[in-house]
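Structure first, then comments.
Missing here: one protein chain of the complex. Every other protein chain is in place.
Each chain carries a letter (A and B) given by its place in the written order, and its residues are counted from 1.
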Amino acid sequence: MSHLRKRITTACGWLLADHFILVLTVVFFLVMWRIYPSMGGARNLANISSNMWPLLTLVIGQMFVLLVGGIDLSQTSIMAVTSVTGSMIMTLRLDPARFQDNPLWGVVLSESGGLLAGHVLAVPTAVILMLTIGACIGLINGLAVARLRMPPFMVTLVTMSFFSGFAIYLTRSENIMHLPESFIVIGRGGLGPVPYAMMIAFLTAVAAWTILNRMVLGRWIYAVGINRKTAVVSGVPCAGVIVAAYVFSGLCATSAAILYSARLEAGRPTLGQHLLLDVIGAAVIGGISLFGGKGKVRWAVYGVAFFVVLDNSLNKMPLNFYAVDIIKGAVILMAAVLDVLRNLLSQRSPARAGA
Amino acid sequence: MKKFRSILISALLISAIIFTCQCTRRPGEKQTVICFAFQDLETEYWVAAHKAITETLRSRGIMVLERNGHQDANRQLEQVRDAIAQDVDGIIIIPQDGESALTIIGEANRAGTPIAVFNRPPANRSRPALVVVADNEKIAEETVRYMVLAASKLERKMKPLILVGDLGDQNAIARRQGFYNVIGERPEIFEKPIEVPTKWDPATTLANLEAAMQINRGVDFIFTSSDFLYPQIRAVLEPLGKWKPIGDKDHVILGGLDGDSTAYMLMEQGFVDATGVQDLFFEAHAIMDALLKAIQDGQKTPEEWIEDPGFAITQENMQEKREDMWGYRVMAGLAEAKK
Partner (left out) sequence: MILSGELIHFGNITKEFFGIRALAGITLSMPSGQIVGLVGENGAGKSTLMNVLGGVFAPDAGSMIWQGRPYSPEGPADATREGIAFIHQELNLFGNLSIADNLFIDGFPRVRRLGVLKRGTANRLARQRLEAVALECPVNTPVENLTPGEQQLVEIARALGRNARLIILDEPTSSLTQNERERLFGLMNELRKGGCTLVFISHNLDEVLRMSDRIVVMRDGCVVSTGEKREYTVERMITDMVGRQINNLYPEKTSRASEEVLLRVEGLSRSGTVDDVSFVLHRGEILGLFGLMGSGRTELARILFGLDSFSAGNLEAIGRPLGGHKPAKSISRGLAFVTENRRDEGLLMEGTIESNVALAALRRRAFSRWSVWIRGGAIRERTLRTAGELRLHAADLRRQPARNLSGGNQQKAVIAKWLLTEPKILILDEPTRGIDIGAKYEIYTIMNNLAAEGAGILFISSELEELAATCDRILVMSNGRIHGEFSRGAFDEKAILEAAFEGLRIGGTKR
């Protein structure tokens, strides 16, 4: 009898500890479904799915940076800059009234579109350019943090402001419409029942998982995040690892930019401006520690799932619009407090198995 | 730790249940549901519009789902998609810009939900929607024309300045165009106008206007693309001794557009010569009527482009026209009982 009880307790413990957020999400969804039947509708489920993928890509990138004990505030600006530059390559038509004063008018942009308008390779070229830019900004962030020893918060805040302003400068605040159909379909279409967005997010997650669990780099990332001094003594190339984390974050932000731009059918210099709280919030809810060294890909997935389901459910309730923000903020705050408590408890305990 | 966790789950679930129980409306009668998606309420105009729309709809027994996109186009897209998934009967949006408006209209079209766009028009008419928009260009023209009349009485060459709105906003572009149209008619009394960008942001306005006034001391003719910037204009002109009422030799001819209560008060005090008025109540009612009719008729992708001709309220016609000015009505505490 007690053997069975032990089994159940350990199963519950495992469930609670590692997959806690997933359980919470499912339970929450079921409760909400009971109260608001439309939650289980096909359309709503499709919405939940479609909202998850770009956010998941961002959170996975942010997770890498959080793991090495940093933070990447510039993800939103990377999204803006890449969205805009990619569109400038791809766009098929531009309204002269709006773009005449643009610094690149006549050089890259013209009335018949962007640099490679109509060309069969326009979209792939644009995507490659976007990824390169995203990686470069990540490189700048990483080098500043690793080599110049500047605090990550400050570095990424500066790059965020700079590149956000740069994106607005490049477009004079204009959104770039008329993107080719082959690009827009990424936001809406799919291969059979599987949306392209989901495939991109899935690939990102698989890549992240492979790095963290199967590659030497993954072990190094955790080591640097848990204790940099020990990592240094043990021969880990800390600077390189940190740079790699920020570059990965930049690439993820770019993927998200592709998904959001396709969704909104335009390159936007203000893309993702308000997403940072969602990204960090989802990461913390999933259990990824803001202090570094703690996080798994599936936690990112669970955190994003919970966040998106929560957001979705709040949209069902006829609440005042400020109440929605209050609730979201409260949930994120609770998750952050939990993270701090967990950290404190583990630091303080002189717990040693029989010293 | 495990204890904490279980307390946390229970607390979350309980609070979720409590919250939703308070807010649930048991589905008994089939009520019309309209989603109203807007973008922050930063000026008096938007506040008044929000109030007009929500109160009117609710007074007719319609359930209104309010969604604030917080100036994020993506968020608004998600909110509208969500509303569609909830099978709302109709959607009214105040979009962030013309491009996102098009995208959102596309979503509504595909789902067959009638959609209405308030005041900020979509970038083009390629997708069917109900749109109400003020003829900003014409209203601006009318306003500036009156200002030019006042200027020509002064018999000197005027130095004009225009505060331009965020050029991502169609309305801002139209207002600017109206201004230039009229100024262009009388090149002999106007020097080349100075353009000050505001991005619809008070702080930016303050900074840029101050800089412009420093360089061009003799500015005596100012048109602002929106009345909500009057406080900033005052803050810049007053220290320079240029904040003077009509009749004073240092009076700067001042005009704007929107028609809020500040504009009315300043006109009463004689600081502002004329202001263009968007007929807010007309616009709100027109769009609501059109949408409700479309819902009733079972139209899935209704299309209509409603123009609000608006008018200019000037020192001359103030007394008779003020009842039509929404800013005056807001100030006087009158409900818009007129329509």
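What we mean here is this: a residue touches a chain if its C-beta (ideal position, glycine included) is under 8 Å from a C-beta of that chain, and two chains touch if they have at least 3 such contacts.
Model, not experiment: these values are computed from the prediction.
Although it is left out of the displayed model, the omitted chain contacts the following shown chains in the full complex: A. Which of A:I48, A:V236 or A:C252 touches the hidden chain is settled by the complete complex: it is A:V236.
From the options A:I226, A:L290 or A:A323, the residue with contact to the unseen chain in the full assembly is A:I226.
On the side of chain A, the interface with the absent chain consists of residues 213-220, 222-223, 226-227, 229-237, 293-294, 346, 349-355, using the contact rule stated above.
Note that only the chains that are shown with their structure count from here on.
The part of chain A that touches chain B in the complex is made up of residues 13, 16, 20, 24, 27-28, 31-32, 35-36, 38, 41, 43-44, 46-47, 50-51, 97-98, 172-175, 177, 260, 263-266, 268, 270-275, 311-313, 315-322, 324, 327, 331, 334, 338, 341-342, 345.
Of all residues in chain B, those touching chain A in their complex are 1-2, 4-6, 8-9, 12-13, 16-17, 19-21, 23-25, 63-68, 70-75, 77-79, 81-87, 97-100, 102-103, 106, 111, 123, 166-168, 173, 199.
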